[in-house]
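Okay, structure first, notes after.
Missing here: one protein chain of the complex. Every other protein chain is in place.
To keep things simple, chains are lettered A and B as they appear, and every chain counts its residues starting from 1.
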Amino acid sequence: MAGLFIDIKVAAEVAKNPETARKLEEVCPVGIFAARESGVEIVDDNLDECTLCDLCLEAAPSGSVEIIKLYEA
Amino acid sequence: MRFYEYEAKALFRKHRLPLGAGEVVNSADEARAAFGRLAGPAVLKSQVLSGGRMKAGAVKFADSADEAAAHFDAILPIVVKGESARSILIEEKSPVAQEYFVAITWDGRRKQPVLVFSDMGGIDIEEVAEKHPDHVSKTHFSSILPLTPRIAKEAIGATGVGGSALNKLTPIVFELMKIFLEYDLTLAEINPLARLENGQFIVLDGHIDMEAEARGEHKALLDELGIGDDETRQARPPTEFELAGARVNAVDHRGVAGNVVEFDGNLGLVIGAGGGSLTLFDAVRKHGGKPANYCEIGGNPSVGKAKELTKLILSKPGVEKIAVMMNVVSNTRVDIVARGVVKGCIEAGKDPAETIAIFRIPGAWEDEGFKILEKYGVEYCDRSVSMYDAAGRAVAKMA
Partner (left out) sequence: MSILISKDTRFIVQGITGREAVNLTRENLDYGAKIVGGVTPGRAGRDVYGVPVYDCVRDVVEAHGQIEGSVVSVPPRFTKDAVFEALENGIQLIVVVTENIPRREVAQMVELANLRGARIIGPNCLGMISPEEAKMGGVGGPAANTRQAYAKGHIGVMSRSGGMTTKIASTLTAAGLGQSTCVSIGGDAIIGTTYAELMPLFEADPETHAIAIYSEPGGRMEAELAEWIQANNSRLPVVAFMAGRFMDEMKGMRFGHAGTIVEGKEDTTTEKIKRMEAAGISVAERIEEIPALLRKRLEEV
């Protein structure tokens, strides 16, 4: 489930990569990504805590992570 | 955070400072029984945090068990500066030959602990300092170099005390200095520290203040003394609302949101930070508004924390609307606070547009924040509206 304000989508093939998952978990200062064996998992409870720091965009292949501001819709 | 006298003395006892016999009693019968265990005449003292209990008649002397019981009943109901007695301390009354004063506190200007010693104890130390400056010494000491008794000795000697008194006082004062630093105290005071007629030195009364920030660090001691987490020991006991605020703030370490102080008005305030809150509170009152609370948002609280704070304030009976106001923010983010208060209103089952009288937080990430407020129909303003005028607009909506 998305947050009230923020949703984050990770492209399916990138989400499965354990290396990217680990990097995403490490860079996010508010714990939105959890690295699992199967790849990255989004921690729903933390989505609204997103600070729009964009470090996840830098950590993953270009265009594979998308931050959606639900209040802009 | 102030300790009661009996708690201060329990700490002193743990550190082997010399104390007379005594116990805490909670009924006239206990007072009677305790008197029997003491060697002679006794003193009964109301356990309150504020000073002035002698003047209020909450300290009495007893020569018999019956008298001790009667004094208990007389002292217990006495309210000292708005504060009821927690219990009564009954102690042996010893014949005193001389009284000394010793206190350690922080000097914010020197940024070091300062040891204040006087051989004229028992009375108001500021008065002694004024009338008999040569009987008061003030000695700063290092908080990082190893602590040795030398400083205590010099401080005592500086008031003209010598001979065996100097040698007997030095270890007591030195121990108090160690206690001060070890437990993050902001005040460690013994007054009076007495020389009895039999030559013995004992602690007659003591004050201990511990820094609130360091409570976690000294949990073991506080548990040992039975001081619960819910005892804030401010000038008045905390209300349920204030305790709930502290719990909100303790949820995570990110920023400050909580630290509420309850007032009885109808306008809830979600304001910040330290400086802005003071300024805004003054402004709301100046416009004739009735704040329901003081609070502060500081640093960069998480969305979750701002949300819980909002819900808490909205849950307070009589609160009709909230005003969300801060000065131009730098590290606090407008969008994060906006998310928090909007989410708080929604989770409290209220319409943010109706409930938020005004949102006036300009500064970091304001464009993002204003987009959120726009979407939920909340009235907001930027820095072109002063804090003072924003407070006025919020108050006007309460009419």
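Operating definition for what follows: a contact is a pair of C-beta atoms (placed from the backbone, for glycine too) under 8 Å apart; a residue touches a chain by one contact, two chains touch by 3 or more.
Everything numeric here is computed off the predicted structure, so don't read it as measured data.
Among the options B:Arg86, B:Lys138, B:Arg285 or B:Lys350, which residue touches the chain absent from this view?
B:Arg285
Which listed residue (B:Ser142, B:Asn167 or B:Ser315) would be found touching the missing chain in the intact complex?
In the complete complex, the chain left out is touched by residue B:Ser142.
Among the options B:Pro18, B:Pro41, B:Gly157 or B:Gly299, which residue touches the chain absent from this view?
B:Gly299
Pick from B:Ala155, B:Val337, B:Ala364 or B:Val378: which residue touches the chain that isn't shown?
Reading the full complex, the residue touching the unseen chain is B:Ala364.
Out of B:Pro113, B:Gly206, B:Gly265 or B:Gly289, point to the residue that touches the absent chain in the complete complex.
The one listed residue touching the chain not shown is B:Pro113.
Contacts of chain A with the missing chain: which residues?
Residues of chain A in touch with the missing chain: 26, 29-30, 51, 53, 55.
So that we can see where the missing chain sits, which residues of chain B does it touch?
Missing-chain contacts on chain B: residues 106, 108-109, 111-113, 142-144, 181, 184, 186, 211-214, 217, 234-236, 253-254, 256, 261, 272-279, 281-282, 285, 294, 296, 298-300, 326-333, 363-366, 383, 386-388.
In this text, only the chains that are shown with their structure count from here on.
Between chain A and chain B, tell me the centre distance in angstrom, where each centre is the average of that chain's C-alpha atoms.
The separation of the two C-alpha centroids amounts to 43 Å.
What does chain B use to touch chain A in their complex?
For this pair, the touching residues of chain B are 302-304, 333, 335-336, 339, 342-343, 346, 365, 368, 371-372, 375.
Where on chain A is chain B touching in the complex?
Its residues touching chain B are 4-5, 30, 48-49, 51-52, 69, 71-72.
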